[in-house]
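Note that one protein chain is taken out, while the other chains of the complex remain in position.
Letters A and B mark the chains in the order given here, with residues in each chain numbered from 1 onward.
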Amino acid sequence: MSATCEFQAKDYKSDLKPIWCPGCGDYSVVQGIYRAMAAIGRPPHEIAFISGIGCSSRIPGYTTAYGFNTVHGRALPIAQGIKLANPDLLVLAAGGDGDGFSIGGGHIAHLIRRNIDITYIVMDNQIYGLTKGQLSPTSQKGRTTCTSPYGSLENPVNPLLYTLAYGAGFVAQASPTDLVGMAAIIEEAIRYPGFAFVNVQSPCVTYGEEAQQIKGLKAISESLKDLGHDPADRLAAMDLAQHYGSKMHLGVFYKNPEPPATYDAQIRERQIQLSQGALPKERILDLFIKK
Amino acid sequence: MRKDLVFGMAGSGGDGIVSAGDSLLQAASAEGYHGVMTKSFGSQIRGGESSCRVRISTDPVLNPGGNLDVAVALNWEDFLKFGAELPVAGTTVVIYEAATGVPENQIPLVGVTPLQVIAVPIAAMAKETAGTERAKNTVVLGLIAGWFGIGAVAVMKGISRKLAKKSQELVEANQKAFDAGMAFAKEHPLKADMTIVPSEGKGGVKLLTDGNDMCAAAAIFAGCQFFGGYPITPSTEIMQFFTNHVWKYGGAVLQAEDEIAGIGAAVGASFAGKKAMTATSGPGLSLKSEMMGLASIAELPLVIVDVQRGGPSTGLPTKTEQSDLFAAAFSAHGDVIRPVLAPTSVADTFRTTIEAFNIAEYYQTPVIILSDQEIASRKETLDPIDTSQFKIINRLAPTGSDLQDYKRFKQTENHISPISHPGMLGGTYLASGIEHVESGAPTNSGSVHARMNDKRIKKFDPLKERKDLFEITGNPNAPLALVAWGSVAGVCREALQMAREQGLDVKLMVPYLLYPVAEQTYRDFFASVQKGLVVEQSHLAQTFKVLRMHLDLPKGLQSLARSGANPFLPGEIVVALHHLLSELQRSHEGKLQPQE
Partner (left out) sequence: MATRIDFASLSLMDALDLAILIEDEAKERYEEFAAQMEQHRTPAAATFFRLMAHNEAKHGQELADRRGQLFGGLTPTVTRAMIFDVEAPDYDEARAFMSPRQAMKAALASEIKAHAFFVAALPALKDAEVRALFEELRDEEVQHQTLVKAELAKLPPDSGLSDEDFVDEPAAQ
């Protein structure tokens, strides 16, 4: 499908100047999002872009969409309310690994099982940047940070396996090492009719380790397409996802070839069905008349 | 003959005493009486002790009443567990299960000699007539019909309607049990005539519902199209009502994974331009407080219902208390005003809920409705409400020229800025929990923060001037006064009537708006007051303290406060007023007759 000529990537870029450190991976991610939005071609005012708290959660403000920079860990509940209140909107959610898999870690499973048509982009940098470099839920075991001076004793969350295991219909991974690929993956995620998850390995230039910077990531990156991976094969996807942390597989891990009906589509049907013959709102108290 | 009867009945869950109360209230309502029913339970899901109070009257009922006129104990152990919730006095007729084996002159009620005590072989009668002891509650209804003249026809009509779908046999069995109860009553007349005065067709169509259903219905009437919440006693019925009905009006419900997600989804729906609501009880309110802060700074309309129960923590989940006022007014961080409203009855829950939405929408703010377990779960008969008299307010939409250069948080004369929502062309902006300039762009400037705080706080000034959110009754210049809100207000209304009948010069203030404190309205009210009581079910006397924080209270104003689940009786408040009066008279006497 070709992009409408009406919108270009720059139409989604706002005037706000990012507070991110120079060299931050998130600069590329926002570019990828501009490109994906342009490819989709929805006007900015029909897009709601929701985030939590963290460096990466500043991202909605750098777009011209309706943005909501909410509270720590709660981008997904708020995004759900928006989508259910107005299913016509294109709803994007974004945040960091701490936001999505630590403080807000309880929400993603429920969004997945509800299958609400929201695309969730996690900028995974394996560290808490905004609060100056504490251990995050995706930090590798043994990592030394200011809250793990003798090395972390915890295993990291695997965001890919986590979302695949809960049954997400679309799971992909991208990285600023390949912006063209990242834009295409985000576009595909948005087009997927249902909940879609994109883990973006986006390095922290200030608190990240050397191996986690772009050059280090390039060295461990492998394209799923080049590996001949079939995105309809969920078990193969889970197998590959186990390498999170040691390899960086880029591309679509899993895309349900037969997407089931979304929650938001079903509530519409219910609204239409039940509104027939309903009491007018002004007479709702008639429900309490006892004969 | 009596114009007003208060029944208190207790048994174990298996005795079906609450369901009997339901049938009694419905029958009375069908016969044209006014009524209120409250329920109280032990902590077991099934099979614990359960009780209900049913008050039936020829006049509108202000509260569940004081001492019982009729006490029904299916067993004493369960009855006694409710203590002060079911107070027996010298005017009470006590009916109890003969199978308990307790002689009539040895019932386990300390310090009181009831008007009459009657042991009835209720279980035996049920077994004999219906073939099962389970029909005990129907026997009780028959006894009540026989002795007090309520529901002789209507009770069985209601039961038949309820059971007709199941089997005719079941209806007949119940009829026999009911008739047996009626017959027993006729054979054993009471010492005093306690039959109720005929309702004389005062009835007409009546509504019968509880506070939670009324709250949800009012929200839908006010245009609420989204509910996000999580089950918690005693508020859950609000979510249940929404799931049954809101779809019909183009709305949606999300039973969320937790309290935070519930209010989060509601915040999202409000951002998307829809009126939204969540409901909870104390522990849930604590979890939601961060989101309330977000809604305040993002200036998003939202209604949060807190059906109060005994706290802190799980506390007394099935009993009422008024101890969440501090939490409602002060729980979220930061300098912020969040309006807090409280209904006082099922009937005015309708108006209060609509008012909450109107205030939320007009001022673009979260608003808390502080209901309580008693109002939420008590059933009331009400006269039909003319819904056309209620005005519905919607949030201020941006005009074409506003959208030319849209500033979401534009400084205006009344501090209220036009609000757009996703989907509106020209209205895009960044909503955020971070401090922001007029456009919505984040800032960490101290001066902007001060200006924005000013905007967000001053916008509420007109709310504090609203006299219609206060009910003042009695002589405006009275030296004696009562202040009460929520379910306690109903008790004080009755106490006021009684006190005035006894010649006391007393007035009553019932605030529906608890926060922000309307200083001037209180000052005007307290101007004539020399002695008074702030009556509340809060051990810490939270209302009294919130008032003292904002006002110089009259010296003679005292707190009458106690923990929840220990109801106030109108009579004891009247006694307290008499005490205040004597104090007042003594102090005047002192002034007139100098000490030797």
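Keep this in mind: contacts are C-beta pairs under 8 Å (C-beta built on N, C-alpha and C of every residue); 3 or more make two chains touch, one makes a residue touch a chain.
The structure displayed is predicted, hence computed values, not measured ones.
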Where the missing chain makes contact, among the chains that are shown: A
For a quick check of understanding: of A:23, A:151 or A:260, which residue touches the chain that isn't displayed? A:23
Residue among A:33, A:78 or A:130 that touches the chain left out of view: A:130
Residue of A:176, A:194 or A:231 touching the missing chain in the full complex: A:176
On chain A, where is the contact patch with the chain that was removed from view? 1-3, 8-9, 17-19, 21-25, 27-28, 35, 38-39, 55, 130-132, 176, 178-180, 183-184, 203, 205-206, 213-215
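The criterion applied here is as follows: only the chains that are shown with their structure count from here on.
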What's the distance between the Cα centroids of chain A and chain B, rounded to whole Å? 43
So in the complex, the part of chain B that touches chain A is made up of which residues? 26, 29-30, 205-209, 213-214, 217, 220-221, 223, 225-226, 228, 245, 247-252, 254, 256-258, 260-262, 264-274, 276, 290-291, 293-294, 298, 350, 382, 384-385, 387-388, 421-434, 441-442
Flag every residue of chain A that touches chain B in the complex, lowest number first. 14, 16, 43-48, 50, 53, 58, 60-61, 64-71, 74, 76-86, 88-89, 106-107, 109-110, 267, 270-271, 274-275, 278-279, 281-285, 287-291
